[in-house]
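A single protein chain has been omitted; all remaining protein chains appear in their positions.
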Amino acid sequence: MNPTTLRFGIWMLATPLLIATIGLGFQGLAAVNSAMFFTWGYFVEVLIAGLLQGVLYSLVALGFVLIFKASGVFNFAQGSMVLFAALTLVGFIEMGLHWTLAFVVTAGVMVLLAMVIEKVVLRPLVNQPHIILFMATIGIFYFLDGFGQTLWGSDVKLLDIGIPKDPRFILEGIFEGGILVNSFDLVAALVGAALVAVLALFFQYTRVGRALRAVADDHQAALSVGIPLKTIWVIVWSVAGIVALVAGIMWGSKAGVQFSLALIAFKALPVLILGGFTSIPGAIVGGLIIGAGEQVAEVFVGPLVGGAIQDWFAYMLALVFLLFRPQGLFGERIIERI
Amino acid sequence: MLYREAGQFKTSYSADQSIFPIRQDRIALVLFGLVAVLAVPALASNYFLETIFVPFLVFAMAAIGLNILTGYCGQLSLGTGGFMACGAFFSYKLAIAFPDLHIIVVFLLAGFGTAAVGVLFGVPSLRIKGFYLAVATLAAQFFLVWVFNKFGWWTNYSPSGVISAPPREIFPGFAVTGAQADPITKYLFLLAFVALLALMAKNLVRSSIGRSWMAIRDMDIAAEIIGIRPLWAKLSAFAVSSFYIGIAGALWAFVYTGSVEALAFQIDRSFQVLFMVIIGGLGSILGSFLGAAFIVLLPILLNNAPGLLGLRISVELISHLEFMIFGGLIIFFLIVEPHGLARLWQIGKEKLRLWPFPY
Partner (left out) sequence: MMFRKLGLAAVAAATLAGSVAATAPVAAQEQFVPLLVYRTGPYAPNGIPLADGFNDYMQLVNLRDGGIDGMKYAWEECETQYNNDRGVECYERLKGKGATGASIVNPYSTGITYALIERATNDKVPVLSMGYGRADASDGTVFPYVFTMPITYWAGADVMVQYAKKESGGSLEGKKIALVYHDSAYGKEPIATLERLSKEEGFQFSSYPVAHPGLEQKATWLQIGRQLRPDWVFMWGWGVMNSTAIKEAASVGFPMEKFIGIWWSGAEADVTPAGDSAKGYKSLNITGVGTEAPIFRDIEKMHADGKGLADKANIGTVLYNRALVNAFYYTEAIRVAQGEFGTKPLTGEQIQWGFERLDVTQEMIDNAGMTGLLSPVKITCADHEGGGSAVVQQWDGSKWSAITDFIAPRRDALRPAYEESAAQYAKEKGLTPRSCN
């Protein structure tokens, strides 16, 4: 048995135990502090809601990871790409296209965008330090914000592609009153999982995917074996654009398509940092941990300190993990030489 | 031709180490100082003073602070907004609790308080590096804003959580905070205060401590091996940087807007200051000023331009164009000169030395 599988197995066993311990801790706290409310059913419900929410964070974080992995760019504009994609999709739907067709057209637009970005921004900035490329993506962020609003207006738009939203109850036999799960979150989580599976297969088994992994490992080595770096960058940014589109659909049907969608990038940052900038599984696991962690904290700890703690709690949680693994859970180990 | 240092000899160590070794630079500086002190207050309208010069100076202060940390010591920080909030709320509490304390003392004490907070949040930097370090500072950002927003004590239990600066005078009869303060007094006070602290920063980065920061930035392991203590260097950078940023926050709340809520120091503020530092030039005090001018002035300029040109455009479109042009210009500048405006300035000076001769 190789060590990775072994470690995986250990964590699979340890995680439920850890969660149960946290639950027990809260139960104990609730017994001595009347301000806190705790039942196991409620705890599981919050946990599930948090995990499902976490998948939605992962969707946004995934876009960051793809680009960082292949081009070493920390793409600050991912949030506005989500917004831009959602706006474009809604724009086409309002023109009378069916949403599936609109999806395809929007995906085309995102590919076009990737090509423009590669040509105008990335190519002239080859070999610049990370922070400069980061700054350039901030330029893209501003540009897309203005451009999207000029094209499609600043009004809030409804995006409804028929995902069911009714609450449903599960496990009624085990917990009193059952556990509430929202169908929309469930669907979103499934879509997220499907997307990750497709991406994993794409990276693992296609020719392009292999090239992508090679570029991610070492730009120069990849170039020297004849992998066209520019094409690869266009592909990566296109894939990130399409991931942004999916994220935009999910978040857009949750909260309406509007300017604030660009802000969800901030929800993806702790996920990204916790999982590691370069790891796709990291984005998923990070999303689950952050999602569950912050919901549980907000619901059970929040009332004790005044509430609205989930924003900073996500970062604090990521920080705690980083103190043990400075490169994130699944990030590449940093080896420093002189 | 005009800008040549030929014939200027240095005959002492102190002359060799001066900040402006070239005579023309010194003359230019004096002229610039005269313009800033005499011409600007005389010519600029209150609009220019209140909405351009005052925020520019406040942001320049914040940018110097961040530049010390990110530009000189190489520690990426996204917590500027949170530290500015620290400065603002600390100084509010101090000014209210001790009404007799001079306002400059209040600002400096608020700066020291922020420095302490900065050191606390700088501790993780000993283990975490690069973009990952951004998380520690983001934690500071979100946590600090939450603290000031949540606990009424910071705002003297004002029902809305907004603090508004009490009126204070710099000299008897010259108010710098409160509604009665004259924009010219505010401007001159800020100019002197920021110039003094900038000078201090310039000297600090030229000293041994500044060199140890730069060594850490360039390669921390190598620096450690040649005997620089990373603990000391990194934490001192966090402290000094937070000191400046804290004062900038206090100035923001007291001198610029006059009233402020914790949400004014959201993460956007952190990014805004980071843009200034990168656009201006990492590792340059001059760059901090140039970057602050760029980020403060450009949107206002873009916003006013159509009106000045006599074009009649709807505000909506102006604002969208403003975003697009702003983004475009950032990319443009990075492509032309990735090392910021300060570097452009330096290149310009090099060219000027030879001008008009090719060699």
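Chains: A and B, in written order; residue numbering restarts at 1 for each.
Criterion: a residue touches a chain if its C-beta (ideal position, glycine included) is under 8 Å from a C-beta of that chain, and two chains touch if they have at least 3 such contacts.
Remember, predicted model here, so these are calculated numbers, not experimental data.
Asks: Among B:Tyr3, B:Phe112, B:Phe271 or B:Phe332, which residue is in contact with the omitted chain in the full complex?
Replies: The single option touching the absent chain is B:Phe332.
Asks: If the hidden chain were put back, which residues of subunit B would touch it?
Replies: Residues in contact with the chain left out: 45-47, 50-51, 55, 96, 146, 149-150, 156, 158-162, 164, 166-167, 178-180, 256-259, 261, 263-264, 266, 300, 303-304, 306, 311-321, 323-325, 328, 332.
Asks: Take the complete complex as the reference. Which residues in subunit A touch the chain that isn't displayed?
Replies: Residue positions of subunit A that touch the missing chain: 37, 42, 45-46, 49-50, 53, 120, 149-150, 154-158, 160, 165, 167, 180, 182, 184-185, 251, 254-260, 263-264, 267, 294-295, 298-299, 302-303, 306-308, 310-311.
We take it that only the chains that are shown with their structure count from here on.
Asks: Centre to centre, by mean C-alpha position, how many angstrom separate subunit A and subunit B?
Replies: So the centroids are 33 Å from each other.
Asks: Quick one: which bits of subunit A touch subunit B in the complex? Just the residue numbers, please.
Replies: 74, 120-121, 124-125, 128-132, 135-136, 138-147, 149-150, 154, 266, 269-270, 273, 277, 305-306, 308-309, 311-312, 315-316, 318-319, 322-323, 326-328, 334, 336, 338
Asks: Which subunit B residues qualify as touching subunit A in the complex?
Replies: 76, 124, 127-132, 134-136, 138-139, 142-143, 146, 149-151, 219, 221-222, 225, 267, 271, 275, 278-279, 282, 316-317, 319-331, 334-335, 338
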